[in-house]
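Input: a single structure, listed below in structure tokens.
The complex is shown incomplete by one protein chain, all other protein chains being positioned as in the whole.
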Amino acid sequence: MKEVTLASLKEAANRLLFDMSEAEYKTLLEEFKTVSKQMALIAEDKSVDNYSPMIYPFPVATDSLREDIPCKPESRETILKNAKNKMAGQIKLPKVVS
Amino acid sequence: MNYLDLTITAMHEALVKKQVTPLELTSEAIKRIKEDKNNAIEYLCEQEALAFAKTLTTPEKDNPLWGIPFAVKDNISTKDIPTTASADILNGYVPIFDATAISKLKAKKAVMIAKTTLDSLAMGGSGTTGHLGKTYNPYDPSHTRMIAGSSCGSASVVSSSIVPFALGSDTGDSIRKPASFAGLVGFKPTWGRISRFGLFPFVPSLDALGFFTRSVEDAAILLNVLAGHDEADYTSSLVQVDDYTKELNNPLKGVKIAVIQEIIDSFTDQDIIKRFNETIKIYQSLGAKVDYVHLDKHLLMTLFPTYYIISCAEATSNNANLDGIKFGPYYDADNYIEVMKKARTAGFSERIKRRFVLGSFALMKENQNELFLRAAKNRHKIVDEINKIFKDYDVIYAPASPSIAPRFDSVTNQLQDEYLIADNYMCIGNFGGYPSLTLPVGFKDNMPFGFNLTAKPFMEAKLFNIAKALEDKLGYFNLSARNKK
Partner (left out) sequence: MNYDVTIGLEIHVEMKTKSKMFSSSPVGFMQEPNTLTSAYDLAFPGTMPIPNKQAVINAIQVAHALHMEIDHELHFDRKNYFYSDLPKGYQITQDKRPLGHDGYLMIGKEKVLIERLHLEEDTAKQLHFPKFTLVDYNRAGIPLMEIVTKPCIHSAEVAAKYVETIREIVLFLGVSDGKMEEGQLRCDVNVSVKRADSKTLGTKVEVKNINSFNHIKIALDYEIARQIKAIESGEKIIQETRRYDEEHKATKAMRVKTDSVDYKYFTEDNLIPIKLSDEFINDAIKTSHELASEKRERYQKQFGLSEYDTNILLASLDITSYFDDCAKLSKHYKAIANWLMVDITAYLNKAGLSIKELTITPNQLVELINEIELGHISNKQGREVFACMLKEHLDVKNAKEKLGIVNQDSSDITIRQLVIEVLDNNAQSISDYHHGKDRALGFLIGQVMKKSGGKVNPALTSKIMIEELNRRKK
């Protein structure tokens, strides 16, 4: 387990592309303590690890796939109408350096 | 009496008899919204609703939703109508498509009146974290009690008789909990029964689009319209759709109801327990068999952490599309990382950020086994145990909330049984994808409370049958804060 510290929380927030105030990080650290105690409840039951992780609420599967038939695309005006920074029919960003 | 105070069924009759017109109902609903003080509305579709209602002149006898006004939780996509999930990061976003549920209601010529507020991004249960801050419980004019969330606005407008039904979403108990505090029928269907296309995802495998009504019959009528496979939602079920009203009035003889002893034990409000026991007697008198069954208390105490870990983890990913670039407020900066970071820093509330960080911790490679995957394994264990109960029983029955609506300033100890079990057990319905319904059963201090019934997947018709039998017996039908008895 990665250690939960102010620094590791900040790094995690940073990777999620947002920041918080110092006070907020401290609240979060406290919250982690509660969650850790709650999670410890799960860890106490050793039989849990014998189960496979549940992804769907009940067994589901399909054999149907979408036929490869193109739809009429949205007009450029429609698809970009919610974007604020645009140029020449494209979304404009500060230069992306790869 | 105003026709807008009726249930869907009664309103439909009045419309067919031309005692009232869709335009009159719509105008009255708009008027009530403008007078409403409960902080329930994100966007009032005044012009759109009036214009549409005006076109509805010939009643459709066989279409129970013709001309019926309704409201929609603001995390459901509505074409050309702003939809923000009550999150700043989506301010100004105007969808270019309708959710499938909206398309179906439009096809039935129901009239969308408003988009309702919610806990921002549906991540919260207090009904206090959206754009409008606190949403008030219409039963409490002093505005000290919550209605709870996340579907707070939808619960509020149905409870205030502004509309006879409203769409919501339920990932943990976001419809069924506020329904308890608002004296309403709150229903979440089997996972995959109603298309989620257009519902902003929180945890796809737990999310359900459902609704609030003021009668069980109305819920059955709505499910008839909204159920069914949708080619736009790959997880929507191909299981045959029923007529969900067909079993409504069946006798309860032979019905088997399970009460999980350890859940009831976690309740401390004796008035609730007393009422619960009374309803059990009613069920027994109706011919149902009610048994107390056991479930490991320790397992029940892990319900909430299991839910919390899974939901926070998946929420980070489901909201990673929110970056101010394609929609939502754009923030200029020197590089794209800063563009996204500014938008996300300003656009998410502190509470949501905390959940995201927690969720991302649970997903990290070095933590995933111990946190996210262990939670998913525990979910499996829980559902296996519940399915064992469902081998012998039609429904599981319990109070839907520890008590009546709490005050905004109440404090809970998050490690106590009452919080971990009584206040949070309804996520079982989402873990197993079960259909689940809360209905009003009583009042305490002039505030309503409700009980919850959860059934096996795709057994909605049976669920409505069992719920309606109690509704009939108790007479808690078409309750609203506006027309308090």
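We call the chains A and B, going by the order they appear; numbering starts again at 1 in every chain.
To be clear about the criterion, contacts are C-beta pairs under 8 Å (C-beta built on N, C-alpha and C of every residue); 3 or more make two chains touch, one makes a residue touch a chain.
For clarity, every value in this text was computed on a predicted model and none was experimentally measured.
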{"item": "Omitted chain - touching chains that are shown", "value": "A, B"}
{"item": "Option from B:Gly149, B:Pro164 or B:Pro201 whose C-beta touches the chain left out", "value": "B:Pro201"}
{"item": "Contact residue for the chain not shown (choose from B:Ala40, B:Ile76 or B:Leu132)", "value": "B:Ile76"}
{"item": "Candidate in contact with the missing chain, chosen from A:Val4, A:Leu17 or A:Val48", "value": "A:Leu17"}
{"item": "Hidden partner interface residues of chain A, rising order", "value": "17, 55-56, 60-63, 65-71, 73-76, 79-80, 87-96"}
{"item": "On chain B, residues whose C-beta touches the chain left out of the figure", "value": "75-77, 83, 85, 90, 93, 95-97, 99, 196-201, 203-205, 231-235, 313-314, 316-317, 319-323, 325-327, 336-337, 340, 360, 363-365, 368, 372"}
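Just so it is clear, only the chains that are shown with their structure count from here on.
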{"item": "Chain centre separation (chain A, chain B; CA means) in Å", "value": "23"}
{"item": "Of all residues in chain A, those that touch chain B in their complex", "value": "1-2, 4, 9, 12-13, 15-20, 24, 27-28, 31-32, 34-35, 37-39, 41-45, 47-49, 51-58, 60, 62, 66, 74, 78-79, 81-85, 91, 93-97"}
{"item": "Interface residues, chain B side, partner chain A - complex", "value": "92-94, 96, 191-192, 205-206, 231, 234-235, 237-238, 298-299, 301-302, 304-306, 308-309, 316, 323-330, 332-341, 344-345, 348, 350, 353-354, 356-358, 360-361, 364, 366-367, 370-371, 373-381, 383-384, 414-415, 420, 430-434, 457"}
